[in-house]
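Right, chain A next:
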Amino acid sequence: MAGARAPTRVKVAPPTADPGASAEQCRSYLRQMRLIRHFEEKAGESYSLGKIGGFCHLYIGQEAVAVGSIAALRGDDYITTSYRDHGHALARGLSARAVMAELYGKATGCSHGKGGSMHLFDASLGFLGGHGIVGGHIPLTAGMAFAAKYRKTDQVAVCYFGEAAVNIGSFHETLNMAALWKLPAIFVVENNGYGMGTALARASSLLDLAHRAYSYEMAEEVVDGQDVFAVRGAMDRAVERARTESLPTLLEMRTYRYVGHSMSDAAHGTYRSKEEVEEYRQRDPIKLLQAHMRTAGMIDDAGIASLDAEVVAEVEDAVTFAEESPDPAPEELWTDVLAGGR
Partner candidate 1 sequence: MASKVLMEALSPTMEEGRLVEWKKNEGDPVRPGDVIAEVETDKAVMELVARAEGVLLKQLVPAGSTVAVTKLVGVIGQPGEDISALLGGAPAPKATNAPTAPLPRGPAASAPLPPSPPAPPPTASGGRTKASPLARKVARERGLDLGAVAGSGPEGRIVLRDLDKSATAPAATGTAPATAAGSYQDVPLSQIRKTIARRLAQSIGPVPTFYLTTEVDMDRTWEAREALNQAGQRGSGAETKISFNDIVMKATAAALKAHPACNAWWQDDRIRYWNEVHLSVAVAVEDGLITPVVRHADRKSLREISAEVKELAGRARERRLKPEEYTGGTFSISNLGMFDIDQFTAIINPPEAGILAVGSIVEQAVVKQGAVVPGRRLRLTMSCDHRVIDGATGAAFLRTLKGMLENPLAIVY
Partner candidate 2 sequence: MAVLTYRDALNAALREEMARDDRVFLMGEEVAEYDGAYKVSRGLLKEFGPLRVVDTPIAELGFAGIGVGAAMVGLRPIIEFMTWNFALLAIDQVVNSAAKMRYMSGGQVGCPIVFRGPGGSALQLSSQHSQAFESWYAHIPGLKVVAPGTPADAKGLLKSAIRDDDPIVFLEGEMLYNVKGEVPEGEHLVPIGKADVKRSGTDVTLVCHSKTVTVALRAADQLAEEGISAEVVDLRTIRPLDTETVLNSVGRTHRCVVVEEGWAFAGVGAQVVDEIQQHAFDELDAPVLRVTAADVPMPYNKHLERAAKADPAKVVAAVKRVLYLPG
């Protein structure tokens, strides 16, 4: 009975000028989103050429969520995400080189070639993975929030996961404890409508996912995930609540991915129609931001072209770096299993 139910419609308005969003801030958002977009396209290409192995989950279409929300965080806050982590890693400040080299499995990758696409880490940036089990990292984030509270700092911990993860046990157990113990955690559901090939309506009894927060007496918000300003605003509110009141929030970001679940999955033709994908392409977050910036006189075509060229060059450089970097030495098979070496 998939068609019988539908989530309540989020009011989608054209992006409004955000008082806090200066030209500089907008440019920063745009550059980051374009970097992620181009990086992911290049990663897809490299995967098809056999340069990247295993699984590769691309973030194309969801860029505003990572960019808008991470911009609200401090350097000492903690982030965990699922295996669809390239966008979050780049938004957090890992270099394109370090990420691409990791996808290529090289020693210069951010996880030294031992993690791969699903396990990007940079402890110095508080970027704590990159996790492969659906919902497996949700309690980890609550643990990081617990540590912040234990140490009496005002750090916050943010967890990103897809909407299919709201049905798994760890989600429920964690949100219950986060609310019960008043932990400074922010749970961000990136609702792109599909868990692999299963539409949300076929997997979830409750479609307004944010409402699950009611089960835990937790604050919640539904956000237009394609609107970087909306994302930023929601995140600011959640961060404030966490830092000042030590209370958690559940944010549902409604977004869309233009490509398949992973490189093994078709963009359309199986569980999504081409028309549907095309329809959503009208709300491309990059296009939306660019349109806003043009209207506000913050950028023109030449500016966009030059930004583009910068980003393309950065990604090309990352690819070259990855290709030329060495594989991990054979001895590295045995390192970092235990704290004291092998």
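As a selection rule, all candidates are chains of the complex that A comes from, given by their letters.
One rule holds in what follows: a residue touches a chain if its C-beta (ideal position, glycine included) is under 8 Å from a C-beta of that chain, and two chains touch if they have at least 3 such contacts; residues count from 1.
Please read all numbers here as calculations on a predicted model, not as lab measurements.
> Can you pick out the candidate among 1 or 2 that touches chain A in this complex?
Considering all copies, chain A is touched by candidate 2.
> If you look only at chain A, which of its residues touch candidate 2 in the complex?
Its residues touching candidate 2 are 78, 80, 109-115, 119, 121-123, 128-133, 136-147, 150-151, 157, 169-170, 172-174, 176-177, 180-181, 335-340.
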